[in-house]
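Removed from the display is one protein chain of the complex; every other protein chain stays in position.
Take a look at subunit A:
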Amino acid sequence: MWEKLRDDFYQNFIVDDRWKYITDGLQNTLKITFFAVLIGILLGFLVAVIRSTYENTHKLKVLNWICGVYLTVIRGTPVVVQLMIMYFVIFSFHDPGQVFTAVVAFGINSGAYVAEIFRSGISSIEKGQFEAGRSLGFNYAQTMWFIIMPQAFKNVVPTLANEFIVLLKETSVAGYIGLQDLTKGGDIIKSRTYSAFMPLIAVAVIYLVMVMVFSRLVRVLERRLQRSEH
């Protein structure tokens, strides 16, 4: 039993430096997730601000409409299809690199979900807070920035963290555009050694550890934010 496991391990990770497929893949997964999260937050924040501004003041009608279309299209189609459209259709005549393509596709996708998270955060703050800000002489932007946003952010941290965990795991479809991410790295080993157990379990454990570490960090952040309430 142990003999066989050791032999399997040797075959799947040591021979031909196969572990490099995993580590190279992990690098790409982290790269894609990190930059996609940045794009997602930026895009999501912008869209949420536009949408809530429209809800409160009925300004920015055209921008609000564009944002609505964006949310509908992105949330209405699977991310793997969006990724392939990005690679094979939108970037069909120019190759910015697979990692870049994936970052853009996942970033745009995540932005739609983050936008709704932020918007729900903003609308979770009582109207009274807003009115108080305005009556103290803040203008709209100042009220949003100094009073609403800090509270809204605190409310959405858990949901936001959840979205990033989902994003990290969703990048596992990056192999569809020939990109070697963590999952694809495991697939390549599987295609060389014809054993599914070791590479798949290794890949699963790595995702799990990443998510657990991230969740721990989020919990620390949440506690810090709570402390300011007292």
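Definition applied: contacts are C-beta pairs under 8 Å (C-beta built on N, C-alpha and C of every residue); 3 or more make two chains touch, one makes a residue touch a chain; residues count from 1.
The rule is simple: contacts and distances are computed from a predicted model.
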Protein name (UniProt record) of the chain left out of view, among "Pyridoxal 5'-phosphate synthase subunit PdxS", "Cation/acetate symporter", "Biotin attachment protein" or "Basic amino acid ABC transporter substrate-binding protein": "Basic amino acid ABC transporter substrate-binding protein"
Listed residues A:Leu5, A:Val81, A:Ala196 or A:Met212, member touching the removed chain: A:Ala196
Chain not shown, touching residues in subunit A: 88, 92-93, 95, 98, 175-180, 184, 187-188, 190-196
